[in-house]
Structures are given as structure tokens and as C-alpha cells.
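One structure, pasted below without further comment.
In this view, the complex is presented without one of its protein chains, the others remaining in place.
The chains carry the letters A and B, assigned in the order they are written, with residues numbered from 1 in each.
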Amino acid sequence: MIYFIKILKKEFLIYSRKSSSFISPVVFFLISISLYPIGISNDPDILKNLAPGLIWITVLLSTLISFQNIFSEDYEDGSIELLLASGQNLSMIVLIKIFVNWIFSCLPIIVLSIFSIFLLYLPQEGLKPLIISLLIGTPTICLFGALAGALSLGKNSITGPALMLPLSLPVLILGTQAINYSLNGINFASNILLLTAILIFLLPIILFASVGALKLHFN
Amino acid sequence: MFQRLKNFYHKLGSYPWFYKISGKVIPFLGFFSITLIIISSIWGLFFSPTDAVQGDVYRIIYFHVPAVSVSQMIYYSMSVAAAVFLIWRMKMAGVYIKSLAPIGAAFTFIGLMSGAIWGQPTWGTWWVWDARLTSTLVLFLFYLAIIGMQSTFASRKSADTAVSIITLVGVVNLPIVKKSVDWWNTLHQPASISISGESSISNEMLVPLLFSILGVYLFVLFTGLLSMRAEISSREQNKEWFKKLLSKN
Partner (left out) sequence: MLKTANLSYKFDDKYIFSNLSFEIANDSVFKLVGDNGSGKSTLLKILSGIYKNYEGELSCLEVDSVFYSGHKTGLKNNLSVRENIYFDIRLPKISYSQINSVLKKLDLIDYSDIQSAYLSEGQKRKINIASFMLSNANLYLLDEPFNNLDSKTTDLVREIFDTKVDSGAKIIFSSHERFNDDFPLIDMNLFN
């Protein structure tokens, strides 16, 4: 247990020293959100209908980018080798890495998405379902990102998106629908429950698959 | 009986046996499949009756239905091979997945294109985001991911294992995507477009369709075996049995 706390502290330290780990997702998010009014239309009525989907898509893409390289540095400098040699439980370690990456790349964007009230004219009532759905949906997307990152180690740039995005489609649909339901007065609790169920169900499976994928590179 | 099955299973995993048998079977498969496809195409395009509702446009069914059917079948067979590879480490299964993926991708693409060509004059739109089309597009993406993943790993065994993982992930995810888009769609807009409607198809239209389906399946077998032979050649080129085989010819 102390061992895993040590690894948690280590990962936090590494991420916090690299300012790009939380600046890049934020910058990407802000730039993308700005593209939509410019590229689509700056009419509030149009944007507020699109806002739930646009925010979710941007969060998805941003997570995809930041998870591409989750294991690449550790692979290059030999840390993963040492982890394998240590005989420790890799699932916990991968979980810790996903968690820390989530804190630095997803959490800032979730906070920023609150500003979509102004930027994309999202109605205020949509804020609660937005935050809740993002808080529960993004960890699942991070799981898929970690699997894609473990398979590609940041090298082959097609596998990450091609694998992660189709997997994330159900989460995307449930998330945007939750916000749209709420804006139309329909109860969105079932969506949140489904999202939570998906996360709990997939957590062990995808962790196991990610660890297997990492070990593949050592044959 | 059981012993014969076991023997067959072991033979299936043996490269030399496969090479020998496929060499004999391929010319027949090629001949029959191409003949069937030509016959069914000409029959379907020119000699089957005109549809009462859709006119002559429906004839694309003779390309669209086989292509879509085979694209899904190939993926399911690849997922069986993936499971076999991961559990029993049968190398032939890895060869199977690598060889069939491009064929599956090609037919998925043909299916999507032919569907779009059918959709435009019939229902006024090239594309719609309903469950079936969206999940077919996702299927296409998975095929591409499998093809793209082949070159990422240094060791072939690692590449085969990674590809098997992706295949199995896809086979689980595809029905989920289909269900979730369907659910999302039916709650938002009525499902206006459905591509199946040939349950009440007349026999005169059905027969060339069946020929076409059979022809395409045989064609996939034909190209699949060819592709697997090529893959085995490239993997085993330095092995004794292969060199002996080459020198015999």
C-alpha cells in the first residue's frame, strides 16, 4: 500500500513539474470552443442547441490527445521495464497513472466547461447535467485512452483515435443526451446511472486489457 | 470421431498442410466464385423483373447485400480467430486475422458506398446516422485500426496479440454502438430508413441474389486463402519446409 502511495506521489510530482500537462488540454479546449462559433454560426439560438454535443466532443478529443502519450515516456526511459521486474501489481499502477492523468487533463477542462454558459450560450439549467455527466463519463473515456495509449505507446497515431473513438460513442451519446433531456425537462437520472454502471463494469476489464497491452511490448 | 476432429484441428494450425490444401482448392474457388458473381450480376442487372416500388434502382441490392453480409461475417470469423489465438496460441489464427482484415475492410467500404448509391434516388439522402449505418462505419474504423496496428510492434507475435485484442474489443463494442445509436435515434427522430425490406421479395428477384451472395462468399474464401498463402510465405520464407517446397517447383 505504501508502495502505491509512493507511486502516486511520484506521478503527481512528474505531472506537476511539466506545465504542459495541464496547459495543453486547457489551450486545446479553449481554441476548439472558439472555432465553433466562428466556423458554424455565432447565433446564440443555434449554438445553445449544439452546445452539449460540442462540449462533449471537445472533451473527448482533448482526452484522446493527452492519453496518447500516457505510457510513452515511461517506456522510453525504461520505467516500465523496472515495473515489470519489480513484480508489483501492474493494474494498480496503471490505475494510478490514469487517475493522475485524469486529474491533470480532464479536470481542468470540466471546470472550464462551466464557461460554456457564456461561450456557447448553454442555458444555466444545463450546467448540472453537464458537470455530472462529464465527471462520470470522462473516467470511462480515460480508460479507453489508456488502452489505446498502451497499445500504441504514442508511436502509431492511427490506432489511438480509431480504437478510442468508437468505444467512446455510447458514452458520448449518453452524456449529450443527459444534458438535452434536462434542458427539455425530462429526467436524466437514467443516463447518469447507465454511465456509472458502464464505468464500474469496464474498469477491471479495460485495466486488465491495458496491462496486457503494455506487456505485449516486452516480447 | 473426436479424434478425427482433434487431428483436423492440429492440421488446421499446420502451415505446410494449409499450403498444400489451399493450393489445390484455390483455382476451383476462383473459377466458381467469379463465374457466380458474373452470372448473378448480369442476371440481376438485366434479367430480373423491375421492382414495383423502386423501379430499376433496387438492382444495386445484388452488390450491396452480399457486401454488407460478408463484411460482418468476416469480422465475426476474425473475432473467433482472435479468441483462438489468445487462448490456444495458434499461429494460423494470427495469419488469418492479418490476411482477412483488408478484405473485410474493402467489402465494408463497398457496402457503405453501394448503400449510399441506393439511398440517394430511393430515399433522397446519401447518408443517415441511424444505428445500422453508424455501426457499419464503426466496423470500417475497426478494420482500419486492425490494419494500421500491424506495423506498430517489432515482434510479430506481439502484433498478432494486439490485433486480436482490438478485434475482440470491436466485436463487443459493435452491438453496443448499434444499440445505443438505435436508442438515441428512436428517441429523437423516427427511424425512417431501413435497408432490409426484402422479406417479401419475389422468387425471381431472390434467386440471383442468392447466387450473388454465394459467389461473394466464395470470392472472399478465394482471396482470403490467397492472402493467407502470401502471409505464410512471408513469415516462413526462411524455413526448411518452405524452401523445399519452392525447390520442388
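Note that a residue touches a chain if its C-beta (ideal position, glycine included) is under 8 Å from a C-beta of that chain, and two chains touch if they have at least 3 such contacts.
No experiment lies behind these values; they were computed from the predicted model shown.
**Q** Omitted chain: which shown chains does it touch?
**A** A, B
**Q** Can you work out which residue in A:I40, A:L84 or A:A197 touches the chain that's missing from view?
**A** A:L84
**Q** Just to verify: which one of A:I14, A:L30, A:M92 or A:L203 makes contact with the chain not shown?
**A** Missing-chain contact among the listed residues: A:I14.
**Q** If the missing chain were put back, which residues of chain B would it touch?
**A** Residues of chain B in contact with the hidden chain: 155-157, 239.
**Q** So that we can see where the missing chain sits, which residues of chain A does it touch?
**A** Against the missing chain, chain A presents residues 2-3, 6-7, 9-10, 13-14, 17-18, 73, 76-79, 81-88, 215, 218-219.
Going forward, only the chains that are shown with their structure count from here on.
**Q** Tell me, which parts of chain B touch chain A in their complex?
**A** 134, 138, 141-142, 144-145, 148-149, 151-153, 155, 157-158, 161-162, 165-166, 169-170, 173, 176-177, 180-181, 183-184, 187
**Q** Give every residue of chain A touching chain B within the complex, in rising order.
**A** Residues 147, 151-153, 155-156, 158-159, 162-163, 165-167, 169-170, 173-174, 177, 209, 212-213, 216-217, 219.
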